[in-house]
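One structure is given below, represented as structure tokens, and several questions about it will come after.
Removed from the display is one protein chain of the complex; every other protein chain stays in position.
Chains here go by letter, A, B and C, matching the order in which they are written, and residues are numbered from 1 within each.
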Amino acid sequence: MVKKNNHAAAAHDSHSHAHHELTFWQKYVFSLDHKIIGLQYLITSLIFLLIGFTFMMVMRWSLAFPGTPLPVLGRLFPADLAPNGVISGEFYNSLGAMHGTIMVFLGVVPLGVGAFGNYVLPLQIGAPDMAFPRMNMASYWTYLPGGLLMLASFVLPGGAAQSGWTSYPPLSIINPGQTVWLVGMVLLITSSLMGSINFIVTTLNLRAPGMSLMRMPLFVWSELVTSVLLLLAFPPLEAAAIMQFMDRVFHTSFYIPQGLVVLGMLHKASGGGQPLLWQHLFWFLAHPEVYVLLLPPMGIVMEIIANNTRKPPHGYKTVVASMCGIGAMSFVVWAHHMFVSGMSATLSNFFLVTTMIISVPSVAILTCMVFSLKGGSIRFNVPMLWALAFLPMFGIGGLTGLPLGLTATDIYLHDTYYVIGHFHYVVVTGSIVAMIGGVYYWFPKWYGRKMNDTLGYLHFWGTLACMNGVFFPMFIQGLAGQNRRYYDPTAHLHNLPTQPLHVVSSVSAWCLFLFQLPFIYNFFHSMFAGEKTEENPWKATTLEWACPSPPPHGNFEKTPRVYRGPYEYSLPGAKTDWAPQHVEAV
Amino acid sequence: MANEHPHRVAAAHGHPPPNVKLYIAIFGALIFLTILTVVVSWWHLPPAGAIAVALLIASFKASLVLAFFMHLKGEHKLIIAFLGIMLFTCIGFFLIPLDQHLLRDRTTHTEVKEEGGAPELPQAEPAKPQEAK
Amino acid sequence: MTTNIYGWGLPVAASTYARDIDFGIRLIHWAMFTIFILWAIFFTYLLIRYKKRDGVPAEREPEHHGIISTSLIPDIIVMVFEIGLIFFYAIPVWSKVKTVFPKESEANRIDVIAEQFAWNVHYPGADGKFGKRDLAKIHFSNPIGLDHDDPAAADDVVLANEIHMPIGKPTLIRLTSKDVIHSFWVPEFRVKQDAVPGMTIPVWVEPNRVGTYELSCAQLCGFAHSLMRATVVVQTPEDYEKWLKSVAPVAVASASTSTKGSDSW
Partner (left out) sequence: MSSPSDIAAWQEPALTSSGVPNAKLGIWLFLASEVMLFSTLFTSYVVLRLGAASWPRGWVALNVPLAMVNTIVLITSSVTMVLAYAKVIEKDLSGFRKYMMATIGLAFLFLIFKSFEYGSHFTHHEYPSTSIFHAVYFTMTGLHCIHVIGGIIVNTGLLFMANEQFDHPLFAGRVEGAGLYWHFVDIVWIFLFPCIYLI
């Protein structure tokens, strides 16, 4: 172990010499440093979240006031997308497909894995960098073109994809614009695969001496499980995307059955394919993907709660086991997205049972989070508020999954606004809320400055209220039988009574945007002019606070040695109420 | 293949020790099995039998390559464990064909030239065995 | 009319199994509501009780080393509730709706052929036999390609966007699609089933309330997805017979005219 320290120290020396030779491009653009790459991911994914959100704000106009011209912006769109400023069905479908794709693949996953994982994970295990820095850089530089290609599809011939983010064939094979989406997806999948290999190897191989697996912070565990999910779940989608690409470009018929008659014309493909095959392969990825969206935020919440209750969280091992259990189970539940798809009704019963089983570890994690509050000395600072908001909001999201996971009630609720409400409660008020908390929590680490608290409180309360205003009405609409993916809900009689709720949702969504402005200002202002903080402003125990903020290249001046578990707060006999992992005597 | 003697140093650095004689023997076995599987296919067995024999031989060949060329035999248990996790996730790959099999009565094979009329209602017979208690 | 059957809650229930599905939805929502309120009270109590106070340190729990901890207690409650739901509710109701079908001889039979962006409904007519459908014969005047040379097709009725069903008798529907995936969704019947091209999927429903309902497409099927709807008319058996006679093609009329006539009906 002494040898190791020498190595790291030597490595660090060579760094400081190399430092001066780096150009701006090497340092900030094509950087190999996990911290810069993490920040690149952070800024890019936050921008993509904003873009995806903007698409939704446009769509919300069409939902609240169907058939009326979109004010101001409507005139800027080309006439074929929005004749007279009224959003057309094609344009609405494009916005919907791209909203889903951007939010999931370009926003939340890169934020949770690429940004937080890249920046925080190596620090928390005491590593000088990721295991494969070049691959790390390649991962970002495949992600960005993939994202830009997706955005560019709006102006490319054929327009953006308009078959939903799920891209069910045969619609996706008939519709224009899908090929660019597929190429973009292959780039994003490649990026994720490179990232996940890197995370797994880093976590398993680059831990500081003394950092056993059961001493790793829960955030690191969540990233490890997430990376395994990405690694094993993405290739099936890649294969499925290749087959869809073949169908579109080489006119094969993997997903096209015989005798398709499209708008009165016999489709030319030879036929013999299975449309349901895509759905199976897509959801084989996309269900583990849900946990990819969810696990890193859960890890972040555990970090923040442990830090701000000043006590070890309840049931560390339960949480670790539950995360692994979720990871394993998530591969055998996918077909609960397909109960009414024409899939075998007998097989549905199998997926019903596995779906109910996977709720067990999720409930266990949520319970551990709540029980962690018991006996604590709770500090209500800005990150803690976001972490606490995660609990009831994710609770609502999880509970409303129950009637969707049950085959019988899913017959009614499938593809209604109830589904939209459910997964937005999980992903937006759950994952995104927790990750914004993570931004406030680790901002001092990234920039050595704190974000403004007053703006933080304003951002928190405004966001929380507006998010509920957007998503809660969807449950009522779903129960009234309103379908998703309609650009004009008023075309159906049964949607009319709940139409006013669309106005509530839309107004809340636009207010939600306004409440993000203080955050954007706060983020960039604090980056340069925020209040300077000490090295460990939250008095936290994990290793990322054992190095300067922001950490220098190579992170630790001396490879830390780990003496205890990650959350030893209020340790009996210690002088302070936190006992850092790397300090031997406290 | 616990042949540790020739290259203990290599093993210590995490590299598996090579064993040339063994590689040649495996090579012979692989060639033999390749020829065998083609010879069996000349008998034109019915699909079920042909699939069973061909997959059995292919799996055996693949395990030879895995165990000896890829040195999975005696490999670090972390790698074995990870491959175990991967195999677990492959369960799903058996469920998708199972679904296709269960749906065989619902799949319509349309003749593009001349459609054979509305297909017979498929569920009349299978509905009963599928009945849940 | 609208005000009677649609509102902020579930729409009116108009099929025999609608009650079963409503029961599940209501039960789960009451359970969810109770769980959430109890949980929220506990959560709020913890936040107030354990707010940071000067001089009061956090209390560490006694160490425990296993995976099993007290946090699994809510899990056990959830598990019991879910097992009950699975075996006493979900599987029986699911089987009733999706796997056990009424006998063909006892049911009123129709074929529904979905296309972008319409629902074509094929009635077998008085002889109870469906005429052959031929892809090559598909034409804008013959959207399902009904083969008029087939004697069984002589009395067949093809309607667009209009389904009639008699009350008190199960209707057995064979669902298919000509182009992309659509979804057969009548909120009042609580039935939903995707129509997949290349597959013929059976759906059954026994209406038990006379009225005019709405069939919507519940699966994204293209730019006019939100305009894809049809009317479902549930009638008494007498009215239904009367209606069937009124749309039945006249025997002497040439087949193509009759189809056309019923189409634009």
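The working rule: a contact is a pair of C-beta atoms (placed from the backbone, for glycine too) under 8 Å apart; a residue touches a chain by one contact, two chains touch by 3 or more.
Since this is a predicted model, take the numbers as computed values, not measurements.
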item: Contact set of the excluded chain (shown chains only); value: A, B
item: Listed residues A:Ala79, A:Ile242, A:Ala465 or A:Leu514, member touching the removed chain; value: A:Ile242
item: Subunit A residues touching the omitted chain (full complex); value: 3-4, 7-8, 10-11, 14-15, 18, 22, 26-27, 31-33, 127-129, 131-133, 193, 196-198, 200-201, 204-207, 211, 231-236, 238-240, 242-243, 246, 250-254, 269-274, 277, 280-281, 284, 553-554
item: Residues belonging to subunit B that touch the chain removed from view; value: 7, 10, 12-20, 23-24, 26-27, 30-31, 34-35, 37-38, 40-41, 44, 47, 50-51, 54-55, 57-58, 61-62, 65-66, 69-70, 76, 78-79, 82-83, 86, 89-90, 93, 96-97, 100-101, 103-104, 107, 109
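We adopt the following convention: only the chains that are shown with their structure count from here on.
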item: Rounded Å distance between subunit A and subunit B, as computed from the means of their C-alpha atoms; value: 34
item: Rounded Å distance, subunit B centre to subunit C centre (Cα mean); value: 40
item: Two or more partner chains touched - positions in subunit B; value: 103, 106-108, 110, 112, 115, 130, 132
item: Residue list for subunit C, restricted to those that touch at least two other chains; value: 91, 94-95, 99, 135, 198-199, 201
item: For the subunit C and subunit B complex, residues of the former touching the latter; value: 91-92, 94-95, 99-101, 103-104, 109, 111, 122, 130-136, 145, 147, 150, 172, 174, 176, 198-202
item: Parts of subunit A lying in touch with subunit C, wherever the complex brings them together; value: 88-90, 93, 162-164, 168, 170-171, 174-175, 257-264, 266-267, 271, 273-276, 309-312, 314-315, 317-318, 321, 340-342, 345-346, 348-349, 352-353, 356, 359-360, 363-364, 367-368, 370-371, 373-380, 388, 391-392, 395-396, 399-400, 402-403, 406-409, 411-416, 476, 479-481, 483, 485-489, 491-494, 496-498, 569-572, 577
item: Complex contact set, residues of subunit C against subunit A; value: 2-3, 5-11, 20-21, 24-25, 28-29, 32, 35-36, 39-40, 42-43, 46-47, 50-53, 56-61, 65-75, 78-79, 82-83, 85-86, 89-91, 93-95, 97-99, 115-116, 135, 138-140, 178-181, 183, 185, 187, 190-199, 201, 214, 216-227, 229
